[in-house]
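Incomplete set of chains, arranged as in the complex.
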Amino acid sequence: MSHRSLAADGLVVGYERGRRVLDGASVSVPAGRRLAILGANGSGKTTLLRCLSGALEPAAGSVAVDDQLLRHSRRGLRAHRQEVQLVLQDPDDQLFSASVAQDVSFGPLNLGLDDDAVRERVAEALRLLAVDGLAARPTHQLSYGERKRVAIAGAVAMRPCVLLLDEPTAGLDPSAVAEALAALTRLEASGTTVVMSTHDVDLALRWADEVAVVVDRRVVQGDPATMLGDDDLLARARLDRPWALTVGARLQEIGLLADGALPRDVAALLAALPDRPGVVT
Amino acid sequence: MTGLAVDDAAWASAWRHRSPGDKLLLCVGLVVCALVLPAWPGSVLVGAVAVVLALGPARVPAATFGRAVRWPLTFVAVSALTTVVTVDGGLGWAPDAAARAGSLVGHALAGSAAVLLLATTTPMADLLPALRRLRVPAAVVEVASVTYRLLFVLLQSLNTIREAQTARMGYSSVRRSYRSSGVLAAAVLTRSWDRARRMQEGLAGRGLETGLRVLPEVLPSSRLFLACSVLALAGIVSASLAVA
Amino acid sequence: MHIAEGFLPPLHAVGWTVAAAPFVVHGARAVVKEVREHPENTLLLGAAGAFTFVLSAIKLPSVTGSSSHPTGTGAGAVLFRPPVMALLGTVVLLFQALLLAHGGLTTLGANAFSMAIVGPWAGYGAYRLTRSLGGGLLPGVFVAMLVADLATYVTTALQLALAFPDADSGFAGAAVKFLGVFAVTQIPLAVGEGLLGVLLFRVLTTNARPELERLGLLPPAPAQEEVR
């Protein structure tokens, strides 16, 4: 499997007449690069992801995988869904079956694979998400974090090129977040491009290669450090500046950090700090 | 976790990985024995076998089993009593009341124990695919599977919403209780619609248009288990016929 | 009140299963047809089944201090129609037998006949009659819930009387006994269930109007978009 790129251009979406949620929003997910989507509550992050996945047909605009335009016909959607999978925020919206292995088998079966191939895909997906121990467990007995990872496994079993995740870390404890991110890294290694929406600016800064901010019915996309250091954009999007940028900038100001790229997380900051005051390496 | 103790027991039972077909044969056999054999010694034998198997090899918690038979016990007691009481010209006992009541209670308890043996060892997730082999249409089995899954989601909503209402004194009088119950029922119903709609979207990406087919777990049948089951059933039948 | 496993004599168990079968098969046909045309409705029907199960877990307080659980089949019949309820009700009864030990497998036919067939049809009939006599949605629902609840218990009592006729007075005497024990005591609870139905639908008419309109229980509201 090789990385594929996904792009949306000029999306217009309105749920009710008159009011538009997105109006000319464009975003591109370059193959193999991590994209984080940020934005205030109700700005349209989920709406954007639903358009990208084909779940929602925009009133105008287009979505394409590697320049192949998505058509909202039965066949067009079928083809698109083999490339792009969306994992919803609430795992209970995705888990319909009584047992974990059964649930994950749903997608591959619908692809028309034979039973052995399905079983193999299920095993692979559960392994990538590190939930293989849960295969025979009933869905309703799982913890929230476990349900979240099983829901991701259900999408992964479709072997999509692009995996879209709506707030995959919301409601998880710090260790569970770390485990989820590790699972996503394994997925990337197997050729999947990962996109996530999140409210956590610190996470976006340290995880993403690119950031897309949904603001004023459009999307602004760019480098995480630049975008999340732009106070004007942050204010319009009701976001906070990540602490690492603020603290890093100040430390540069007082000459403790070398000029140039700011560290994006604690580890990078500690590594960049000199051992003694006043010595900038 | 779920509040349905029988279901929890089924998922945790030592017989969880036995073929549902095997367990169905044994338990349905026991149920039929409980129904058609004379109460003495048929029902007693069936009841004893079901309880011993559940608490022994299947390792069902005794408390779960005990609590689960409490409900049928109430019904059986009331109904059996009603059956053997006569109202003609004043309250009185029907002739041979004790024997009739004993026989009724025996049949019912033995049958309940046999069904419970199935229920506490076989999760719905295994039983429903087995229904397919009984020629129940796939659509019906799929609807039943979704019902089973959503049951837990809705029960959770029901309990949480009720807790929130209770905290704000929603059940502090009979009148308020009624109002709160109505609101609660409506909230759960709208949630169930909402949930179905959102699941539709959650599953569309994985190919909902072709139905809700899943790959059931392979649970191979055991010859030994089948042989022992048949032997046990035959033993019960012959013992009952010998005594009768 | 479900008849417990093993309580009915074999002949009665088989008889009621045979009697219930055509209704349940009819319901299953309707469901299969529905799902074939709209596969996504599997989820809506599953949700309806789960709601029916969960509704019976709501505790209704009664004035005497004790509490009871609604049968819920009246509301189900009004919302989802009796044929569908025949199937969903049977599925729910199967779940109750296997998850709660309420009812049983050999008595499934008898219980389905009273709770999934007679109850919903009687309730639905009462609902249609009330509506055609000019009653509104809420009176209709009240009558539907009350009648469905009572009809269910009366049927159960008659089933038991048929199975266990009185030694002297036969079926009639037994019917009096069982009706006395199971149906008369149920009257206040049936009224309670009717009230619950009214409260439920009153909330629905404000919170879930579009759904009720889609189900044909309320006339569609004049579209506000066109007015502007």
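By letter and in written order, the chains are A, B and C; residue numbering begins at 1 in each of them.
Assume a contact is a pair of C-beta atoms (placed from the backbone, for glycine too) under 8 Å apart; a residue touches a chain by one contact, two chains touch by 3 or more.
Everything numeric here is computed off the predicted structure, so don't read it as measured data.
Write the stoichiometry of the complete assembly in this structure file, using the chain labels as they appear.
Counting every chain in the file, the stoichiometry comes out as A x2, B x1, C x1.
Quick note on the criterion: only the chains that are shown with their structure count from here on.
Can you name the chain that lies farthest from chain B, using the mean of each chain's Cα atoms as its centre?
Relative to chain B, the chain with the farthest C-alpha centre is A.
Which whole number of Å gives the spacing of the CA centres of chain A and chain C?
46
What whole-Å value do you get for the distance between chain B and chain C if each is reduced to the mean of its CA atoms?
The computed centroid separation for chain B versus chain C comes out at 19 Å.
Among the residues of chain C, which are close enough to touch at least two other chains?
43, 46
If a residue has to touch 2 or more other chains to count, which residues of chain B qualify?
Residue numbers touching two or more other chains: 7, 124, 145-146, 148-149, 153, 195, 199, 203-204, 208-210, 212.
Looking at the complex, which residues from chain C come into contact with chain B?
Within the complex, chain C contacts chain B at residues 1-7, 10, 13, 28, 31-32, 35-36, 39-40, 42-51, 53-55, 57-63, 75, 79, 87-88, 91-92, 94-95, 97-102, 104-106, 160, 164, 166-169, 173-174, 176-178, 181, 192, 195-196, 198-204, 207-208, 211.
Taking the complex as given, what residues does chain B use to touch chain C?
Counting only chain B, the residues touching chain C are 4, 6-7, 28, 31, 34-36, 43, 68-69, 71-72, 75-76, 78-79, 82-83, 85-88, 94-95, 104, 107-112, 114-116, 118-119, 124, 127, 136-137, 139-140, 142-151, 153-155, 158, 171, 174, 177-179, 181-190, 192-193, 195-197, 199-200, 203-204, 208-212.
Name, in rising order, each residue of chain A that touches chain B in their complex.
These residues of chain A touch chain B: 50, 53-55, 74, 78, 81, 85-86, 88, 90, 92-99, 101-103, 105-107, 109-111, 115, 118-119, 122, 136-141, 154-155, 158.
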